[in-house]
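Take a look at the following structure, please.
One chain of protein is taken out of this complex; the other chains stay put.
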Amino acid sequence: MVAKPGLDGHDRGARVLARCFRDAGYEVIYTGCHQTPEQIVSAVVQEDVDLLGLSCLSGAHRYLYPAVTKLLKDKGVDDVTVIGGGIIPEQDFQAMYDAGLKAIFVPGTTLETIVTWINTNVKPRA
Amino acid sequence: METTKKIKGGDIRAASRLIRNLEDRIPEAKTTIKHLFPFTGKAHVIGITGSPGAGKSTLTDGLIDCFRKKGKTVGVLAVDPTSPFTGGAILGDRIRMQRHAEDPGVFVRSLATRGALGGLAKAVGDAIHVMDVLGKDIIIVETVGTGQQEVDIINHSHTVLVVLVPGMGDEIQAIKAGILEIADVFVVNKADRDGSSKLSRELMAMLDMAPPSAFQGGWRPSIMRVENAFEPAGFGKALDDITTKIEEHYQHLVDKDLIGSRMRRKATVELNEAIRASILEPVLLKLLSSGQMEGLIEKVMKKEVDPYTVAEDIAKRYLEGCL
Partner (left out) sequence: MYFAKEVLESSSKMRQRWEDEVKKLVSKWADQKPEAQWSTVSDLPIKRLYTPDDIKDMEFERDISYPGQYPYTRGNQVTGYRGKYWTFRMFSGMGDAATTNARWHMLLKEGQTGLSTAFDFPTLMGYDTDSPKARGECGKCGVAIDTLEDFLVLTKGVPLDKITTSMTINPPATALWAMYCAAAEIQGIPLSKIGGTIQNDMLKEFIAQKTLMCPPEPSVKLISDTVEFGTLHVPRWNTISISGYHIREAGSTAVQELAFTLRDGMEYVEDVLRRKKLDVDTFAPRLSFFFNSHIDFFEEICKMRAARRIWAKAMTERYKSKDERSWWMRFHTQTAGCSLTAQQPYNNVVRTATEALAAVLGGTQSLHTNSLDEVWCLPSDFAVQIALRTQQLIAEETGAANTIDPLAGSYFVEALTNEMEKQAWEYIHKIDDMGGMVAAIEKGFPQLEISDAAYKFQRQIDSAEKIMVGVNKYVSTEKESIPFLEIDDKIETEQIERLQAVRRKRDSKAAMKCLNDLKAACKKGENVMPYCIEAVKALCSVQEICDVYREVYGEYRDPGLY
């Protein structure tokens, strides 16, 4: 699942990733922009996804990404890998990892890098 | 069984996990579905079909609103096609219904066809059962919408909506037979566009020409119009009308005692499918794992033997238990 939490509407990256994931053989759901953490987590539960990718370019990731991971934890969802991307300065990376994100992909990352990372680190349940 | 209890208790996570396992053909899931089966059959299942771009998801989103206002809980199964090239799929219907994500009375689930034809995924039938036992009053199944063999939907639904849009090649002649015959309600969507009156007229003419026997229990499919989805008041009213019509249709089925025939059709299809799966899959699996398949393919390719003779031989050996 590719999700855009918060008010940021810059969705070029999310849309490109959705197509890329389809081409990589994944089944991908894009939630669209302007999602609250609650909407995202609810969608994760309903769709039972293996991977959640968060995208935010407004600088609000510091609040939003941990809000999502905390909510997942509260709901007892412990088998979803969460990754993030967008405009995220390096000094914020550790906070994101501490919040439970397993990887952060900044601008300039190739699609291949992301797909390789996923194929290596995320085991589909089937 | 633990999972069964959870699903009967309304646990969405357990239901979603089960649907996933059914999609992935995990054997335990089959066991669970057996336990759930006796409790199915309560929900009103509505199928929505139509070409891509006809606006099915936007309509579904509106129908969710209408049913929720009436106090009904809603489950949605939104099916999208798996790419034959990559095996992946963009499940792009949910995005139009995401505003309901926090409503505990709504459960939206996306499914990829994973190669199945007929507009649905193989797991849809079972997924409907899961949502049924979960307690959803209404289950909306949205098909892929390739405009071709969309008729599978009729095997699972009480009420079928066929969505058409003027100017998209939906002229009656262009539509393969079957789609129009399965409709209980026609929805002419984006009816503010050019050609919508013509489309409505053509639909009406088609219905006028149909023999009375074509209308099950005397239900003549209605033609509903929906105009601009961006104009909230008009759109909301149109959707209220469609919801009412859907409920009328269900009542009609009840009154004319036709629920049974729909259920019989579903049971027939399910049984056929289950038998087919029970026999065909292990046979294919055995042939593949024992390495026989490769050799057989070679022989057929070289025209040393025809596929029909091969199949007869395999059937004989299967029945004799010496596959």
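Every chain is named by a letter (A and B) in the order it is written, and numbering of its residues begins at 1.
Following the convention adopted for this analysis, a contact is a pair of C-beta atoms (placed from the backbone, for glycine too) under 8 Å apart; a residue touches a chain by one contact, two chains touch by 3 or more.
No experiment lies behind these values; they were computed from the predicted model shown.
Among B:G9, B:G217 or B:P232, the one in contact with the hidden chain is B:P232.
Checked against the full complex, the candidates B:T4, B:T32 or B:T58 give a single residue touching the omitted chain, namely B:T58.
The omitted chain makes contact with chain B at the following residues, 53, 58, 61, 90, 92, 95-96, 98-99, 229-233. Taking the whole complex into account, chain A touches the unshown chain at residues 6-12, 15-16, 18-20, 30, 32-34, 36, 57-64, 67, 87-91, 106-108, 110-112.
Criterion: only the chains that are shown with their structure count from here on.
Between the Cα centres of chain A and chain B there is a gap of 30 Å.
Taken together, the chain B residues at the contact with chain A in this complex read 12-13, 16-17, 19-21, 24-26, 82-83, 86-92, 94-95, 98-99, 101-102, 107-110, 112. Every residue of chain A that touches chain B in the complex is listed here, in rising order: 18-19, 21-32, 35-36, 38-40, 42-43, 45-48, 75-77, 125-126.
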